[in-house]
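Here the complex is missing one protein chain, while the rest keep their positions.
On to chain A.
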Amino acid sequence: MKHIKTPQDIADMARGAVFLGTGGGGDPYVGELFLLQQLEEGRSPMIVTADDVADDAFVVSIAGVGAPTVLVEHLVSERTLLDLLARAEAFYGRKIDALISAEIGGANSMFPLALGARAGIPVIDGDGMGRAFPHLEMTTFSIDGITATPTVMIDDLGNVATVTTPNDRLAEDMLRALCNTLGAMVLGSFYSMSGKQMKQSAVRDTITQTLEIGRCIRESRETCEDPVSGLMTYLNDPKRGRYARVLFDGKITDVTHETRDGWHWGAVSLQSMTDANDKMVVEIQNEYLAARRNGKTAIIVPDMISILDRETAEPLTAEMLHYGLRVKVIGYSAVPELRTEKALKVCSPRQFGMNEDFLPLESLA
């Protein structure tokens, strides 16, 4: 069992969540403050490992859905979340035994923790992605047949909707329509599952990972000449079985943003610090999806791209990027659960409209 007990733990975790958010997922700031408030009131979340949860336990994800710009104004209501819990238990006809984050990257890493602390419900050390993705069907839960619906959705004014659909793509469309009607921000319960299902499908230990990544960056700043190198050592530790590489070191020369069909599209152009002809373009569709160096693919979704401030190793969301920033682009292999044939059917480059297949980061060296 792990604890998040100090403001520094929360700050570390938020930093790690931005890293795993691969440019999207929303700024965890509001969730960070919500959790901080719980700590101040003397409550801390109880974090349990997946194996500690009984097979017949009842587990759900609690997540916010909406526009980051609205989140920073409407913030979050504790009363609404407690109401959601009560309504979800009534709707599913079961007491909720544990909460799990659907998406560890970004804002939705924090809400289950704060709500878990407030309501006294354990939170599982894990999530459904090990990163951030834009669609409901892009979770390991969904990939394994645990659908996002039936779901209870609620807004702060007490409007409640329940949605049940045959597949998560349709659920997504209905949810967005509801969300738009209710001011672009709602909260919901998703992926109701048994403890046994959760243990089969969850990406393990990702709360621990956000904490450790955030802490590693903070400590590397104090001890390393180059904080990014401290982080690379951590990510490439053989016991994690994953692979990370600095893909590019350079300056941002251009950032384009565009909102199309309600999604954030864009591209970041970079130029090497030492060679003006050496260039990289990172493509954005809510998250960073692909990076191409001088026209050649260097990494592609579901493998993970993070862009860090080159001096402080602070992870940057797509909204934070601007001309002139000096950054390092990091490539990190996705969790193995997202690289399977089954998973690639929902999160391969083709699912994001790119006319190419997934190639692992290791093979693109």
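Operating definition for what follows: a contact is a pair of C-beta atoms (placed from the backbone, for glycine too) under 8 Å apart; a residue touches a chain by one contact, two chains touch by 3 or more; residues count from 1.
Throughout what follows, contacts and distances are computed from a predicted model.
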item: Chain excluded from display, named as in UniProt, from "2Fe-2S iron-sulfur cluster binding domain-containing protein", "Dihydrolipoyl dehydrogenase", "Cytochrome o ubiquinol oxidase subunit I" or "Hydantoinase/oxoprolinase family protein"; value: "Hydantoinase/oxoprolinase family protein"
item: Chain not shown: contacting residue from A:Thr69, A:Asn167 or A:Asn236; value: A:Thr69
item: Absent-chain contact - pick from A:Asp12, A:Glu103, A:Asp125 or A:Asp156; value: A:Asp156
item: Those residues of chain A which, in the complete complex, touch the missing chain; value: 7, 29-30, 32-34, 36-37, 40, 66-70, 72-81, 114, 134, 156-158, 176, 179-180, 183-184, 251, 257-259, 261-264, 273, 276, 286, 311, 319-320, 322-324, 326
